[in-house]
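After the C-alpha cells below, expect a handful of questions from me.
For this depiction, one protein chain was excluded, whereas all remaining protein chains were kept in their positions.
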Amino acid sequence: MRIILKPIVNSLNFIRTPRDLWRAWRGNIQLWANLFVIGWAVVFMLWQGAGFAVTVGTVFAIWAMLAVSLNLVVGFTGLLSVGHIGFFGIGAYSMAVLSSNPEYEQLRTEALTTFAWPFFAALPVCVLLSGVVALAVGVVFNRFRDDIYVLVSFGFAIIAFNVFLNARSLTRGAFGIHEIARPQIGGWTLNGELQFLLFVLAILAVVMLIAWIIVTSSFGRVLTAIREDEDAIEVFGYQATQYKLAIWVISAMIAGLAGGLFASWTSFIDPFSFILLESILLVSIVILGGLATIWGSLLGAMAFVLLEEGMRFLPFLPAEYIGQARQVVLGILLVLLMLFRPQGLVGKYKL
Amino acid sequence: MSIHTTIEGEHAPDDFALETREISKHFGAVKAVDELSIYIPRRGMTSIVGPNGSGKSTLINLLSGTLPLDGGMVIVDGLGLHLVKAHETPDHGITRTFQEVRLFDQISVMDNVMVVLTDRRVFPALFERAKQSHRAKAQSILESVGLWDKRDSLAMELSYGQRKLLEIGRAMALDVQIYLFDEPFAGLFPQMLERIKGILKQVRDDGRTVLFISHNMDIVRELSDHLIVLDSGRLLVEGEVDEVLAREEVIHAYLGT
Partner (left out) sequence: MYRLREDYGTTLAYSLAVAAALYVVWKITQSPEQALQFTFNGLAVGAVYALIAIGFTLVYSTVWFFDLYYGAAAALGAYGVFYLRSFDTLGGRYEVNEPILNAVFALVTAGVAAWAMHEAFGARLRQRGTSRITIRAIDGVVGTAAGIYMWFVLTFPVLMTALLSPAVGVIVAVVVCWLLYRAYRYVLFDASAVPVVILGAVIGCAIGAYIGRLIFQTDGAGLYLSWAVSCLLAGIVGLALYRGLYAYMRERARSPLVMLVASLGILLAMTAFTTIIFQSAPRPLPDAFGSEPWVIAGANLKGFNIFTVGVSIVGFIALLFALKWTTFGKAVRAIGDDEEVSKVVGINTTVVIAIVFFVGAVYAALGGILSGHDTAIQPRMGLLLLLKGWIASVVGGIGNLYGALLGGFVLGMIEQFGIWDLAGEWKDAISFVLLILFLSFWPNGILPRR
C-alpha cells in the first residue's frame, strides 16, 4: 500500500490537475507494476466471477509461499539457488507417504508402506524433514559462491528428482502416490476447494508474517550485508556461514510446508511436479516480482498464475501449448528484466 | 593441537596492543609478508609506511583474519593466535577498514552502521528488532562523520570521500581497542583529509590504539607516535617517527637514491 500511497502523499502539494498526477506517477515502475498486476487480477475476477479465485487461488498461494521462501535466499542473502523445488518435493513426498490411505495401497501390486496419519500430524514432519535435509545440504553448499553455487543448486534439484523417480520402494517412482489426506479439524474435513483455499491463504499469511519478522530483524539486516560483502561482514564478528545456513534451513522449511500443502491439495503426486524446469520457473517468479521484497514475491506469483489464465483466452493458442507459451513469455520477460531492470518489478536488490 | 598459546616473554602483556612473531604469507612464489615480527604499542598512533608491494595491506589482512596466516603467530592480549579467524577479531578487540572501500552497497547508510551494532549470535539476532539504543549510537556515529543527512540513501549512491568516511564510521561503531585503517587518506580532498585526521585523533585521545597505512609523509609526521617501515615483506626500521624518517635506509627505500 505504501508504494501506491507514497507518491500521492508526496505530490499532494503541487498537484493541481490530473496531468500533474500522471507526471508524478510516470516514472514509477513499482507503482505501475502493482497497478497492472492487481488490475489484471480484478478484471479476471469481474469477468470470470468469484469462482475464478477459487480455482486459481490455491495454486497462487502455493507458488507465493515458495516464492517468498526462495526470496529469503536469493533476494535477501544473495545466493542464487535453482534447486528449491527439491525441498518442495521432500515436503510433498513426506506428506504423501505419511498420510496416504493404506487401504488403497493394498489394492496395488507394488504396495508402499504408508501410515494414514492425519494431515496435522504429518505437516510438522514435512517441515522438519525439509529442514534436516537442508541442514545437511547447506553445510556442503556453504563453501560455494556465485556461478558455482548456481551449478551446484541445479545439481540438488536433479539429484532430488532422481531420488523421487528412482527410489521406488519409497515413492513408487513415476506411478506416484494416491489418496493423500486433506486437513481435518475436529470432525470437519476441508474437502471443498473454497475451504482449502481459505486454509492455504491463512498459512500464506503466517508465512509472510514469519518472513517479515525475519527480514526486519537484526538477523535480516546481517543477511543483506552478507549478500553485499561476505568478507567484510565477517570482520565485524558475524559468522557468515552460520547465517547462511540458518536462512537456508528456514527457507527450506517453508518450501517443505508448501510441499505438504500441495500434496494434500492435489491428493495425488508424481515426480514430474518436481522437475528442474519448475525450479527455474520459481526463480523467474522471484526475479520477476522483485528481489528482496516479500510483496514482490506475491506479485510475481500472481503475475505467473494470471499469465497462464490469460493465455487460456488467446484464440490462436491451442490448449496443450499454454504451459510452453507461458515459458516462452517468462523467458523473454526474464531477459528484458535483466536488460532494463535487474531488480525485478518492485525489487530492492540488483543481482 | 591447541591454536591458542599463552605467551610468556620479555614484555609484560600490557606494553603492546598487538605483536606478531615471524608471520608470513605467500602468494605463489611471491612472499608478500616474510617472517615479520613487529610490536604495536598500546594507546597510540602507529603508522605503517613502505613502497608499493611491500606487504602493508597484506599485513592488515593477516591481522584481521581476512587472509589466513601461512606461518607464525599474532599475539593479542597475551594470547598467541596461529589462526586468526575474521569473525573472532572483534572479540580480540580488533576492527579494520579496507583499502578499496567495502561498504554494503545496496543497503542504506543507516543500516550500514546499524548492522555492526546488533547481536552477533544467530538466534538472538533472529528475535531482535532495532533498538532505540542502536539507533542512537548509529545516529551519533553518522553525525560525527557528517552523513546523518544521507542516512536513507543507499551506500552506493555516496561519493568516494563519503564512502570512505562511512567506512571509518562503521569501524568506529564497534567499541574495540585496536583500529586498523588501510590507507584512510588515499585519494581524498584536503577538507575531507582534515576531517578524517580529526576522527583518528579523537579515537586516539579516547585511549584506543590506531594503526594506519599511509603514503603521505606529512600526515605520518603529524599524527603518529610510532612508525613501522616495511620493504618487500620485511621490517626495515621501526621506532619514533622523526628518528626513523631521518635514517638513511628509509630515505633510500623511499627515494631510491
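Which chain is which? They are A and B, in the order written, and residues in each are numbered from 1.
Note that contacts are C-beta pairs under 8 Å (C-beta built on N, C-alpha and C of every residue); 3 or more make two chains touch, one makes a residue touch a chain.
Quick caveat: nothing in here was measured; it's all calculated off a predicted structure.
The chain not shown here is touched by just one of A:A255, A:L330 or A:V346, and that residue is A:L330.
Of A:T55, A:T113 or A:N162, it is A:N162 that touches the chain left out of the display.
If you put the hidden chain back, the residue from A:I177, A:V215 or A:I287 that touches it is A:I287.
Think of the hidden chain as still there; on chain A it touches residues 80, 140, 143-144, 146-148, 150-152, 154-156, 158-159, 162-163, 165-166, 276-277, 280-281, 283-284, 287, 321, 323-335, 338-339, 342, 350-351.
Assume only the chains that are shown with their structure count from here on.
Between chain A and chain B, the centres computed from C-alpha atoms are 43 Å apart.
The touching residues of chain A, counted against chain B in their complex, run 214, 216-219, 221-222, 224-225, 227-229, 231-240, 242-243, 246, 348-350. Residue ranges of chain B in contact with chain A, taken from their complex: 64-66, 86-91, 95-96, 98, 102-107, 111-112, 114-116, 118-120, 122-123, 125-130, 170, 174.
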